[in-house]
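Here the complex is missing one protein chain, while the rest keep their positions.
Going in written order, the chains are labelled A and B, and every chain counts its residues from 1.
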Amino acid sequence: MLALVLRKLFRAALTVWLTVSFVFIVLRLSGDPAQIILPINLVTPEVEAALRHKWGLDQPLIVQYLDYVANVFRGDFGFSFRDGRPAVSLVLASLPNTLALMVVAVPLTICTGIAIGVLAALRRGRLTDRAIMLTAVTAFSVPNFFLGILTIIVFAVSLHWLPTGGTGSIRHVVLPVLCLSAAWIGIFARFTRGATIDVLGQPFVTGLRGRGIPQMAIIRAHILPNGMIPTLTVFGMYIGSLISGSIIVESLFAWPGVGHLLVESVFSRDLAVVQAIILLASLMMVTANLLVDLSYGWLDPRIRDLEIASRVL
Amino acid sequence: MTGDPPNRLLLAAEQVTRIYRVGARALPFTSPPHVSAVQNVTLMLHAGERLGIVGESGSGKSTLGRLLMGFDQPTHGRVLYCGRDIREFSRTERFGFHRAVQMVFQDTHGALNPRLRIFDQVIEPLDVHRLGTRQQRRNRVHDLLSKVGLPAAIAERYPAELSGGQRQRVVIARALALAPKILICDEPTSAADVSVQAQIVNLLDDLAQSERLTLVLVSHSLAVVRHLCTRVAVMHSGCIVEEAPAEVLFHEPLHPYTRALLGASPALARRRRRSTPVQSCTAISSPSGIGCAYASACPDVAELCRSAAPNLIELVPAHHVACHKVTTGRRSEKRIEEDHAGIGA
Partner (left out) sequence: MTWHESNLGAVRAYEPLRRLWARQSVRWRATRFAPLSALALAWLILLLISALLDSLLSSPDAISMDLRARLRPPLLFGGNWAHILGTDDLGQDILARLLLSVRTSLLVALVGSGLGALLGTTLGFIAAHFRGWIEESVQMLVDLQAAMPFTIIALALLAFFGNSFGLFLVIMGIYGWERYARLARSLALSALGQGYTLAVRSYGAGFLRLYGRHVLPNVAGPLIVNMILNFSEVILLESALSFLGLGVQPPLSSLGTMVGYGRTYVTTAWWIAVIPGVVIVLTVLSLSILGDRMQDRLNPANRSCR
């Protein structure tokens, strides 16, 4: 088990490193940052040279890269080209807002999705099941930006129940969370339903029923743990799409989180901030995947053995 | 068709070992768990010969067949064709090798592409090697089909529309398309029922004569090997334990494993009084054990067998055996007499 954890950690670190390097090199190739930032009419060669020197842009690319990596390890991601503040502090300032959305959205999505999925499985083939599954498949066909616009039109513009965007109260959270969650509630519901139906068909469940054990007890003790495993697989993908989803949702609802910051920085070509956000996102995804991988072994005793685990994961 | 004089050495395996990884390595840069499917096998194939390789499933006989075909690379040792290592072939040499050595696959393992008509599959080797004109290739396909006893109409059908016996014949026709010198047959009959088996065996027999083929027959069926082959190698746990001319091996088996195998074969066991049950002892279960791989199942196991692996030794000319008991027994004349009395009775 320890060897497995070490192997996974090694791979995770490798992934983050490769992602960051790839982004660094490709974005640098896109053009000279100094020329992008400086207003054209104000540039004198001296100013430009001074700036280049200050930001280390006069060094060869490889030196810049090594500097960058070394600085990243020290927690220094460079400075925002726009307002000269450290990129880290900009990102950290907006991170709580994004996390606030996720802290609400993630448990909501998972709990609702699993509950609905189990319900559909238990009512399999009946009207409830069909209605749930049709809703689920529709839910993940609606892109989150469109869902955002629809809900703004309905709940904010027409009904005036909720604000169109911004922060301040619980009411501001409702629409962004809904847009982040809807599609994935559908996906979780669908996967849980499939897994539950598989477990329900197993002989041991019939055996438990035969012994007169109450339905709820069977669901809690046997069906949910078994149904969790495929759900875990989806979880890794969920975190990935949560990150990209938050970009859209935050910019749509003017929610001052990391996604919003990213869109702003990307449009103003604020290299350091963009790089810091990409590193953050890739750390999040890699951590999520790592946790998923390790919980497989924890949830399913059959996978605990290293040999099998390395094949299944 | 072949210009080779008989007894010319065509294909040889020199101390070939094939080790497979089983599963992933525990940590980066450590060695992953492995198993050797073929272990230190040396085998010669001369022109005009019909060599049978027998053994239980898991004995490494199919792996050996694939190594000889160049489908798989030996971990140690080398495979030589006409004296040249097949890994060192140039592009043209490799093409020549492909023409000269062909394989007949087991039909059950999807030997025919389900999406192509029989005609397209039989003509494909000719297309790949650009032999003859389009018309000549067509004629050759019909020749081949009639050679294996199939009606020409079958060419337009898909594999699913054929019976198992017909499919096996198509596989043979395709293997013959390039007029190979050597035909390696991997379990050519194990899928078919008894009457079809007999037909296929007879067909191979006839073809080997008319096409002057050198045959390698990989099989678990002793009866088929006895019927077709002139020389037999018995494999156990990746090693050749006994190798002899067919007549000698079937009448005078020396290795205890061969004897157990012969005793277990219903067609051949009739006259045998005493038969030892074959203890399955596959390569997987004893990959790294020192000593003879058969020691755990051998009725005559001695102290030496558990501590050192026996080498394959030529006891009598052309008769090789890897067994401590037999080789030491040979040295004391008395044991031979006993052995012979025991077998002959």
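In this section, a contact is a pair of C-beta atoms (placed from the backbone, for glycine too) under 8 Å apart; a residue touches a chain by one contact, two chains touch by 3 or more.
All values derive from a computational prediction rather than experimental measurement.
By the touch rule given at the top, the unshown chain touches A, B in the complete complex.
The residue touching the chain not shown here, chosen from A:S94, A:N226 or A:N289, is A:N289. The chain not shown here is touched by just one of B:H46, B:K61, B:R174 or B:R231, and that residue is B:R174. Residue B:R66 is the one among B:R50, B:R66, B:R140 or B:R259 that touches the chain not shown. From the set A:I149, A:V174, A:V205 or A:M228, the residue in touch with the chain omitted from the display is A:I149, counting the whole complex. By the touch criterion stated above, the residues of chain A touching the omitted chain are 11-12, 15, 18-19, 22-23, 26-27, 30-31, 124-125, 129-130, 133, 137-138, 140-146, 149-150, 152-153, 157, 164, 190-191, 193-195, 197-198, 230, 233-234, 240, 243-244, 247-248, 251-252, 262-263, 266-267, 269, 271, 274, 277-278, 281-282, 284-286, 289, 310-313. Within chain B, the residues in touch with the undisplayed chain are 20-24, 66, 69, 71-73, 94-95, 98-99, 101-103, 105-107, 109-116, 121, 124-125, 128-129, 171, 174-175, 177-178.
To be clear about the criterion, only the chains that are shown with their structure count from here on.
A straight line joining the Cα centres of chain A and chain B is 56 Å long.
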